[in-house]
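Quick one: the structure is below, questions incoming.
Missing here: one protein chain of the complex. Every other protein chain is in place.
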Amino acid sequence: MPAHANRIDVGDLNVYYGSFKAVEDVSMVIEPGSVTAFIGPSGCGKSTFIRTLNRMHEVVPGARVEGKVLLDGEDLYGADVDPVVVRRQIGMVFQRPNPFPTMSIRDNVLAGIKLNGARIRRSESDEIVEQSLRGANLWTEVKDRLDKPGSGLSGGQQQRLCIARAIAVQPDVLLMDEPCSALDPISTLAIEDLISELKKNYTIVIVTHNMQQASRVSDRTAFFNIEGTGKPGRLVEMDDTAKIFTNPSVQATEDYVSGRFG
Amino acid sequence: MTTDAVPATATGTLTHRRLPRYAPAVTLALSAAVGAGLSAAVGFSVPAFVVGALLAYMATITIAAGVVEGRRKAVDRLVTSLVYAAFGIALVPLTSVVWSVLANGLPRFGAEFLTTSLRNVTGLHDQQAAEGLAPYIGGAYHAVLGTFLITALATLISVPVGLLASIYLVEYGRGRLARAITFFVDVMTGIPSIVAGLFAAALFGVLFGVGTRNGFAGAVALSVLMIPVVVRSSEEMLRIVPNELREAAYALGIPKWRAVVRVVLPTAISGIASGITLAIARVVGETAPLIVTAGFTSSINNNPFADWMMSLPAYVYSQAMRPLSGSTPEPSLDRAWAAALTLVIIVMALNLVARLVARLFAPKNSR
Partner (left out) sequence: MTITTTDVQTPPNASSTPAKNRAGDRNFSWATRGAGMLILVVLAGVAAFLLLESLPALSADPADIEGGEGFFAYVWPLVFGTLAAALIALIVATPLALGIALFISHYAPRRLSQGLGYVVDLLAAIPSVVYGLWGIQWLAPNVRGAWQWLADHLGFVPLFTGPASATGRTLMTAGLVLAVMILPIITAIAREVFLQTPALHQEAALALGATRWEMIRMTVLPFGRPGLISGVMLGLGRALGETMAVAMVLSTGGFTWSMVTSGNSTIAAEIALDFPESAGLKTNTLIAAGLVLFVITLAVNMAARRVVTRRQAFSGAN
């Protein structure tokens, strides 16, 4: 499978909710095959920003962007671009695990394919289910109960099921919006291990509140900040993770990663 | 000194003079006696006895509590007895309704009643039956059939329209159109059923000639009443589907309409089905709109698009108000009660089904 068509360029991006500017003037490059972490205090716009990378922000009425997001040179916000197709290529995992309650584990994994109306053979779908669940380190735990509802799993298992569901459609990029914030430490560890596995095949962007997590899993880290309530969030700096955590070039970043505020 | 005082003050401040626990029971018994005496004075009757006893009880317990426990407790006891009394009074008509339907409806209710129509049954038959010369005949098959057909048609019209409109309101609607629909759906829930009937009658009069009456016109009238109920209950159910599920679907690159049809609707389906069942239960007993749209008949009519069609509520109404035999109305009244019982059974069954559906098919969110 091609795992290289996935460099993201963001240029001068502003995000608005109605007339409120939530994120201002963000430019960054996300390299293929890397793990990029977004850190920053609450309300700094990092979750809002990550949702603009696959046009999920459009789900909220009144949300809009100015600027460019290029996936391998193609603008996600171009005139003829269908957000549905964008999301097929840039998958997303959410803060709280959200398996579809009416579907079995198996159907959850296949949801992205089946709900698009594609008809596939049983053998083929079995293969996709196994591959995706193996890819999410969940196969051995659920292989005997694929027809049970996905909501019967533990929180950490549910989140891995959601990851399996996201990778089943074979996206190029995987966005994760605080994927571990609702999980216990053991499940968090399992997800972090999974992320280092997944980066072989996918470009990963992860929003996290947990700085240890950012330093453990990511190659690059972007620090977002906000000057005050009502002000838009901004990208303060972005660099190699090691540099951000040891020798950042901006004072605010150092204050944040050393725990002086936030 | 202080050690002496502690036990004494403790009992002194925390306990208060109270009526003994048996006080209400004793008072009630005494009041019953007083009530009996009072009602005997005005010529004994059950209502007079009950009212007398009730007033006596309230007065006694309030005064006693006022003297022993203080004013606040007295008010509390008075309100308590008022609340219990309200409940007791309300029980009288409500149990009486249920009892009347059962006691009067059961004698004629049965397979024969449900499988025969009223065709060619006349007042003469009723008179002979009342005199014991002939068996009671004449059932409500045609009315049950008509109710079934008309309600089914109304459901066929209302459910797609109502469900789609509620999807519009929840998933698509923003701005003026959505607000207008929400507002007018609320207005529609308040339309008197007879007005809905007049609308359908006038509509069919204009389209197919004055005086056109058939089952379909009845179904249209019922739809006017049913659509807002379906919209509101479905809307409520769709709104409680968590947004997270919609986002999960969108993030998989699923077009919105498929996300709605394959993820949102299945999640809410038990509530929606239950709401629809309750809407059916509501319109199945509607009488007034059918009287002016579907008319009356004593014969079986399988075709809702032509000729007058009987329904159960209209059957109850016509048997009660226009007995077949003016001189011996009892057989007709018995039929009215039996039909009323049938109707109540249908409505109760629908309510029960709605509850079961809501409970059984609810998505299992817990582990």
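Per-chain numbering from 1; labels A and B assigned in written order.
Heads up, the rule we're going with is that contacts are C-beta pairs under 8 Å (C-beta built on N, C-alpha and C of every residue); 3 or more make two chains touch, one makes a residue touch a chain.
For clarity, every value in this text was computed on a predicted model and none was experimentally measured.
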| item | value |
| --- | --- |
| Option from B:V195, B:I300 or B:V353 whose C-beta touches the chain left out | B:V195 |
| Which residue of A:R88, A:R106, A:R160 or A:R220 touches the chain not shown here | A:R88 |
| Option from B:G35, B:G52 or B:P255 whose C-beta touches the chain left out | B:P255 |
| Sites on chain B contacted by the missing partner chain, in the whole complex | 45, 47, 72-73, 75-76, 79-80, 82-87, 89-90, 93-94, 96-97, 100-101, 104, 160-165, 167-173, 177-178, 180-182, 184-196, 198-199, 201-203, 205-206, 210-211, 224, 227-228, 231, 239, 242-244, 247, 253, 255-258, 260-261, 278, 281-282, 284-288, 291-292, 295-296, 313, 316-317, 320-321, 333, 336-337, 340, 343-344, 347-348, 351 |
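Just so we're on the same page, only the chains that are shown with their structure count from here on.
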| item | value |
| --- | --- |
| Touching residues on chain B, where the partner in the complex is chain A | 174, 242-256, 258-259, 262-263, 266-267, 269, 363-367 |
| Interface residues, chain A side, partner chain B - complex | 54, 56, 59, 61, 84-89, 91-94, 96, 98-102, 111-112, 114-117, 149, 151-154, 162, 165-166, 169 |
